[in-house]
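Left out: one protein chain. Kept in place: all the others.
Which chain is which? They are A, B, C, D and E, in the order written, and residues in each are numbered from 1.
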Amino acid sequence: MSDVVTFGETMLRLSPPDHRRLEDTDELELRAAGAESNVAIAAQRLGSADSTWTSKLPDSPLGRRVVAELNKYGIETDVVWSDEGRQGTYYLEHGGKPRGTNVIYDRGNTAISTAEAQEFDVDLIQGADVFFTTGITPALSPTLRETTMNMLKAARQGGTTTAFDFNYRRKLWSPEEAKGTLTKLFPGIDVLVIAARDAQNVLDIDGDPRQLAHTLGSQFDFTTVVVTRGSKGALAWHDNTVYDHGAYETETVDPIGTGDAFTGAFLARRLDGDDVPTALEYGAATAALKRTIPGDVALVTREEVEGVVSEDDEEISR
Amino acid sequence: MSDVVTFGETMLRLSPPDHRRLEDTDELELRAAGAESNVAIAAQRLGSADSTWTSKLPDSPLGRRVVAELNKYGIETDVVWSDEGRQGTYYLEHGGKPRGTNVIYDRGNTAISTAEAQEFDVDLIQGADVFFTTGITPALSPTLRETTMNMLKAARQGGTTTAFDFNYRRKLWSPEEAKGTLTKLFPGIDVLVIAARDAQNVLDIDGDPRQLAHTLGSQFDFTTVVVTRGSKGALAWHDNTVYDHGAYETETVDPIGTGDAFTGAFLARRLDGDDVPTALEYGAATAALKRTIPGDVALVTREEVEGVVSEDDEEISR
Amino acid sequence: MSDVVTFGETMLRLSPPDHRRLEDTDELELRAAGAESNVAIAAQRLGSADSTWTSKLPDSPLGRRVVAELNKYGIETDVVWSDEGRQGTYYLEHGGKPRGTNVIYDRGNTAISTAEAQEFDVDLIQGADVFFTTGITPALSPTLRETTMNMLKAARQGGTTTAFDFNYRRKLWSPEEAKGTLTKLFPGIDVLVIAARDAQNVLDIDGDPRQLAHTLGSQFDFTTVVVTRGSKGALAWHDNTVYDHGAYETETVDPIGTGDAFTGAFLARRLDGDDVPTALEYGAATAALKRTIPGDVALVTREEVEGVVSEDDEEISR
Amino acid sequence: MSDVVTFGETMLRLSPPDHRRLEDTDELELRAAGAESNVAIAAQRLGSADSTWTSKLPDSPLGRRVVAELNKYGIETDVVWSDEGRQGTYYLEHGGKPRGTNVIYDRGNTAISTAEAQEFDVDLIQGADVFFTTGITPALSPTLRETTMNMLKAARQGGTTTAFDFNYRRKLWSPEEAKGTLTKLFPGIDVLVIAARDAQNVLDIDGDPRQLAHTLGSQFDFTTVVVTRGSKGALAWHDNTVYDHGAYETETVDPIGTGDAFTGAFLARRLDGDDVPTALEYGAATAALKRTIPGDVALVTREEVEGVVSEDDEEISR
Amino acid sequence: MSDVVTFGETMLRLSPPDHRRLEDTDELELRAAGAESNVAIAAQRLGSADSTWTSKLPDSPLGRRVVAELNKYGIETDVVWSDEGRQGTYYLEHGGKPRGTNVIYDRGNTAISTAEAQEFDVDLIQGADVFFTTGITPALSPTLRETTMNMLKAARQGGTTTAFDFNYRRKLWSPEEAKGTLTKLFPGIDVLVIAARDAQNVLDIDGDPRQLAHTLGSQFDFTTVVVTRGSKGALAWHDNTVYDHGAYETETVDPIGTGDAFTGAFLARRLDGDDVPTALEYGAATAALKRTIPGDVALVTREEVEGVVSEDDEEISR
Partner (left out) sequence: MSDVVTFGETMLRLSPPDHRRLEDTDELELRAAGAESNVAIAAQRLGSADSTWTSKLPDSPLGRRVVAELNKYGIETDVVWSDEGRQGTYYLEHGGKPRGTNVIYDRGNTAISTAEAQEFDVDLIQGADVFFTTGITPALSPTLRETTMNMLKAARQGGTTTAFDFNYRRKLWSPEEAKGTLTKLFPGIDVLVIAARDAQNVLDIDGDPRQLAHTLGSQFDFTTVVVTRGSKGALAWHDNTVYDHGAYETETVDPIGTGDAFTGAFLARRLDGDDVPTALEYGAATAALKRTIPGDVALVTREEVEGVVSEDDEEISR
């Protein structure tokens, strides 16, 4: 039995090395990449929880490539292998300011887009302490909207805490579609993580970040609401109180997965009994470390995160 | 106006370096790859012909990446840019005996799969000396079966010689489907290139290679039939005579595109007025050189090909 | 017919990867590099203009390598192929502060150094809207001083606007030589681009940048004078008015070609009818993007440049 | 519970790319490498068995690196983490004839060298169908000689079949030491794998390979003896009969791990109920495929191995 | 005869490229790395001194790899080749803030750990102007504590100036051990270089950096004491006066070896007769340049260092 179970699509990410452009590269770096597997890995590394990622993949070298990489990072995988549907991929160009990091999705007709709740192991989900998915999953297909709803319901029925990252992706759907779909899922969610920008632009909630957190927490009956603010840190609403934590200074090598690192660490520390301010602190430190590491995944140890929290600032450790 | 116009899908080919397996690689080599663009490039390099490749691609960095690489190799491109449909890709694992080279297609729902003949420049095709496509094109979608038929017809009407490589791909369709579809195209084709294996296994023609060539030539009213035999060379039936040419010894770095190099060179030399045996000789030499070069494309000069024909065998040229 | 024609030397640039030193590297990155081809590419990408780069190159794999790369970037090339003369090369070491970027030229006895005006296609130049070259060209040989003069004259006679980047290179000639030679070309030039530092140190003009622009514009009868100031932005004198534009914040991956990106974009926007302040804005944004991209060339789209202008500052676009 | 449990040292292997020499390289390829983990992986891939590799490693990023890679290949790992002792490493230079592949061990004072039988999970071993180790393990330290003996005993007591690869390494000990130590282990072993050369040179057994197999089988009371002969194939003595199988033709990319691939496949097929000749056939085919793949590990599928057995010889599969 | 002789361990440094983590890399960059060879190289490059590095290494491809790289950098090497003992290695992970650069030593049981003074060439040391070693050497083994003491004594007896970098490494020994051992060496040392942090935390000296320098200089009878302060610059106490110099602004590519670059340059300039403030200035400029260069070694020329001192700030030199 796993303590944390996450559900969602993990893609193959293809990116030119050394800030090159896609039109100018003969080489691509290949990595497994998905919000839900990122969170599973961060959660497992930051606490005593064991994580399992569950999904549906094509039974091909590409699907197996995804699982091999996730296994390397130490989590369990529970995969429905399919003879139909593609492996999702995305192309990513890294660029500093003002170029920015650019994502080109090629995730149509994937195996997961047809996944229904009954294909997955309900005991795994109901036996977990936390079940986690994100707003990306229902954005992928009408079937997955249903499936996400059903899996959240199953988790609730099993007494499993449900956690959800809003994760709005404008290259997948419009704000209106996202709002309509995701707010329907809110009643089934205990812990919501949402970017301040998404709360404002997709959910149309007004106010400064503290007000956003309050509004979301009180309006939708969540246990906990975390509002992330990028380089400005994050807030958490819990028991009608809002806690705030700044972001740690960081030299960014790869910004992808920062939010997932934060969320995984936050959930893991909460599971291990830390209070909300401490969990925020670990979340922020894990996120800062993630940005120094290439790839989607927070390949960190709990000791390293605690080094950041305690602000041990030696440049070279030897 | 171009002398050779080819039509078909060019994909992005993604291959692990150094014989690695897909499940074990963090890196992929990226190249433009398609039988029809390969033939266009080989034809341009082996004779005085100018080549244009025409196709339909998604208007995305991936589609533009394909065109950039083909431009680099020196041919003209005439592309219908589409807001719908994917860029076709394939994953390729290089492996020597007994592993073999393995291709994993990811070419569903591509932009080209919806291409209709009227989207393309009929003047370009009718102004050319040769119009070339392959049996891969109609394998890609029902629409493209129609389109291939129509483009061959348009070429005929314009007095353009039509050339066609049978190119059966078992990962795209069954032998029965291929036979049914492709033999319907035969009346519109002047020059047919076909692997002996495909003639036997897909068209169910019996006999040794010479008999295959005769049977095909006489039965379907082609002007020229070329039967390729891999490392055993190739034959050509023309004016009721069969000519034979062995393959040159070669150290294979990349076998993909060998047949296209042969065909492009054969067509270019015929266009420049060489007789069939000479064109076979250039085809075989270009194919042998291709195998020493990584990628799909025969990046050779006519002088190098002539060096092979004349069997200049110095190991180091300095 | 091309809208923009540029003339000058394009070299092969050889640079160690990852900030390594030449004495310590076993690997070099190879790219086509030349101010005039850089400008041609930037101009084509930023407006509706078609660009052609014209030059003289050795008929060798090295010369063909240059043309292949420029074709990849989408411009036309019109090359005089020569059996005499070398392919120019330069070695480049990337280094941040205080090391700086270091260039070691190996561009003696090149094919272009003997190029005379009559070897090039006068119709191409006279049919263009803009003819562009830089102060590097006449620095390369006495013959090229003559040739540059003659080509500017031919352009003028054809009614083609002449644009010129002063581009002083202290590793090629002394300030005195440069001043003597280049000021003789000024009467044939409509649009001058010059670094403030060169105006001060080579042309010995005093004053702040605004004064420099005024002095140059009024003294030499240019239509437009652009004075570039690196990270402090650029100014343009036109119709007796000076316009100013700051530089956009940028994370530099490769500073080479920044000025060429600016100039290409400025010329393209002017050609498309934008006023001088708007052209400055596009120039600055293209220059900022260029610095985030490895290589000499501004591999950008007009949409990306407009994103910078409109200060869309999302870190990740997905 | 695992079906196959293997015990031994897995090192980090450091090898220069592209046939470079150690003294001339600035780059090393890094891989997990150990006979017993290789066998575990091959066994898992070739049959229905689940494999676990058990060992002792330093609790460091290097030890964790080993486990991460083995997890990637899909097996379970059961590791005793130690605060004492090094991670074993070896440097490997690839070279074709006459240079040969050269191994430089740096495996002194490793964590495993102090491992005692009681540190490991006896239930894991006694619950398995097969327990496997090799002659490398007792060569590493006097403690490990004891430990190997005790673990074989424990397996026997649990009713687990014991399999052992003789694997003499002349850079670790002398033939005399090896013979003395390893023959003491023979009574506890059911299935012995041994190279013909080692039987001759270390055990001083005379005769042709068939005689060697007979002598070993009858003299030491093994159930099965496999005698491997490199490119000449392998023989197996079982039920007083000797079976022979040739080696498949192969283009070698990396010869390391060939024997382990053979052994893993042989054991897996025997476990699944195949007879000895069939298991030899799978062993030989897996070994041939292994040589086409870089690294120590046979990253193959059962389908690919069966393709070799059935001699499907298409050069390109597409 | 060499002017500068340094003595200490040079290891092979193994580091993942591109900020990757050890657990996630398949590739390592390999370099020779040691404080004393770093100082020898910097000293040779910054003045007229010839440098020799002396040490003990295993007679293996790994030991020869170290010497080959040091020869490449232009210094002489005088090595005692040993059949016993390992080649020291360390693994290094580069990481920006807050991750930091992490060193994992694998330097136990090395050849040098058994080195005794009489194995080395006493004439070489006594014929030099400066003999240099660091506090790392005696940290490596009890034998080396003796040896370091004896070699400093021999140098003194020969009239050779002795210079010593305190270089406390917490992964090698405790502050108490270091203090006890190193202060016993102080009477034999003329020039001490020490980080302010080490003076405070290991030697338990109070006060601001100026006070530290004064205390150290007066208390232990050194000729010169240099106190380094990282990005805050360095101070030198000499003739009862303290001189101060700030650090130059620098874009760090590799921080390892910064202090060694400083020390080598300082010693070289002092040897060439520069006064202490000038030597500090060269030390600081060499250190700043070092940080822009990958690897342990300051691959700079004196001209480049002087360019930093004179604050020539052109971004591109061409």
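Throughout what follows, a residue touches a chain if its C-beta (ideal position, glycine included) is under 8 Å from a C-beta of that chain, and two chains touch if they have at least 3 such contacts.
Quick caveat: nothing in here was measured; it's all calculated off a predicted structure.
Visitor: For the chain omitted from this view, which of the shown chains does it touch?
Guide: Across all of the complex, the chain we cannot see touches B, C, D, E.
Visitor: Write down which of E:Lys72, E:Lys171, E:Lys184 or E:Lys232 is the residue touching the left-out chain.
Guide: Missing-chain contact among the listed residues: E:Lys72.
Visitor: Could you tell which one of C:Leu28, C:Val80, C:Met149 or C:Ile316 touches the chain left off the display?
Guide: Candidates C:Leu28, C:Val80, C:Met149 or C:Ile316; residue touching the omitted chain: C:Leu28.
Visitor: Determine which one of D:Lys153, D:Arg169, D:Arg210 or D:Arg302 touches the chain that has been left out.
Guide: D:Arg169
Visitor: Could you tell which one of D:Arg20, D:Lys153 or D:Lys179 touches the chain left off the display?
Guide: D:Arg20
Visitor: Give me the chain B residues in contact with the hidden chain, please.
Guide: The list for chain B reads 17, 72, 248-251, 253, 285, 288-289, 292-295, 299, 304, 307-308, 313-318.
Visitor: Residue by residue, what part of chain C touches the chain that was omitted?
Guide: Residues in contact with the chain left out: 14, 21-31, 60-62, 64-65, 68, 86-87, 89, 91, 93, 104, 106, 108-109.
Visitor: Across the whole complex, list the residues on chain E that are touched by the chain not included here.
Guide: 68-69, 71-74
Simple rule for what comes next: only the chains that are shown with their structure count from here on.
Visitor: Please flag the chain sitting at the greatest distance from chain B, going by CA centroids.
Guide: E
Visitor: Would you kindly give the rotation angle relating chain D to chain E, two copies of one sequence, based on a CA superposition and rounded to a multiple of 5 degrees?
Guide: Best-fit rotation on C-alpha atoms: 180 degrees.
Visitor: From the mean C-alpha coordinate of chain B to that of chain D, what's the distance rounded to whole Å?
Guide: Computed from C-alpha means, the inter-chain centre distance equals 45 Å.
Visitor: So what's the Cα centroid distance for chain B and chain E, whole Å?
Guide: 62
Visitor: Could you state the distance in Å from the CA-based centre of chain B to that of chain C?
Guide: Centre-to-centre distance between chain B and chain C: 40 Å.
Visitor: Where in chain C do residues touch two or more other chains at once?
Guide: 72
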